[in-house]
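What you see is the complex with one protein chain gone and the rest in place.
Going in written order, the chains are labelled A and B, and every chain counts its residues from 1.
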Amino acid sequence: MSIGPYHYLGLAAALFAIGVIGVVTRRNAIGVLIGVELMLNAANINLVAFSRFSGGLDAQIFAIFVIVIAAAEAAVALAIILQLFEKRSDVDVDRARTLRG
Amino acid sequence: MDHLLIVAARDNAPVDYLPVFILLLLAVVLSVSQLAISWLLGKRVETNEAKDEPYECGIEADGHAHTRFSVKFYLVAVLFILFDIEVVFLYPWAVHFGGGVPDGVVFETRGELLGFLFAEMAVFLTILFLGWYWVVKKKALDWEEA
Partner (left out) sequence: MGIDAIVWWLFAAVSVVGSLFAVLSPSIVRAVFSLLLAFGGVAGIYAVAGADFLAILQIVVYVGGVLVLIAFGILLTGRTAQALGEHEVKNRPLGILIAAGIFIGLLGALMKSSFKIGGNATNEPTTEAIGKLLLGDYIVAFEFASVFLLMALIGAAYLVRREEA
């Protein structure tokens, strides 16, 4: 049985669900970030699969921008996490409730 | 049945895996052989408590290895990822610059196309290097003053 669109989309669904586990259960903010990165990767697998099975490269351009934005997002998110650590000496997302600095 | 309908291509494009396997084999042989040679030729040294110390002589190590690092390292990492992405964008640009042919509609000659591509990348790089200039201007990369 050759690999078709269903395989790619199924794999992407699995990775997305695994990313959700990370986002929901982790208390360390960096762990949450890892879950988010996995979910973005799942979205990219979808885009690559659509590019593969429909012939055009436009979906791959979308995937490139998703990767670029994921990198920028990681940079800013980690800066926020570091700032949180500076203020509170922990990176527990459950305990970071206040909006005041 | 038609929630999502895309025209799908039959995926039976031929892939030649022989080079990949040769590369894989080479990598395994190289790493295993280097470990094996050092295991065969190297002198066995029995370990003791003094050998396992981080420093074999001098003052005894104190504290934990997990001390905090200066936040400046993080700024270097952010700068690295920024220019990492810049290089990623440069690569398809360079390939297109080298082999691009004018389409005859927007660009009549190859010179026009190359001029346009050059201007595009110049704008891109100028904006990115504004960030680098800002970081240097803010003395974020100075290590002495802190």
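The working rule: a residue touches a chain if its C-beta (ideal position, glycine included) is under 8 Å from a C-beta of that chain, and two chains touch if they have at least 3 such contacts.
This one's a predicted model, so the numbers in the text were calculated from it and none came from an experiment.
A.B. asks: Tell me where the left-out chain touches chain B, residue by residue.
C.D. replies: Those residues of chain B that touch the unshown chain are 1-15, 17, 66-69, 71, 73-75, 77-82, 84-89, 91-97, 99-100, 117, 120, 123-125, 127-128, 130-131, 134-135, 138, 140, 146.
A.B. asks: Pick out the residues on chain A that sit against the missing chain.
C.D. replies: Contact residues on chain A toward the absent chain are 1-11, 13-22, 24-28, 30-31, 33-35, 37-38, 41, 44-45, 48-49, 51-53, 55, 57-58, 60-61, 63-65, 67-76, 78-83, 85-86, 89-92, 94.
Everything below uses one rule, namely that only the chains that are shown with their structure count from here on.
A.B. asks: Starting from the mean Cα coordinates of chain A and chain B, work out the distance between those two points in Å.
C.D. replies: 19
A.B. asks: In the complex, go through chain B and note every residue touching chain A.
C.D. replies: Interface residues on chain B, with respect to chain A: 6-12, 71, 74, 78, 81-82, 84-85, 88.
A.B. asks: Please name which positions on chain A make contact with chain B in the complex.
C.D. replies: 2-5, 50, 52-55, 64, 68, 71, 74-75, 78-79, 82, 86
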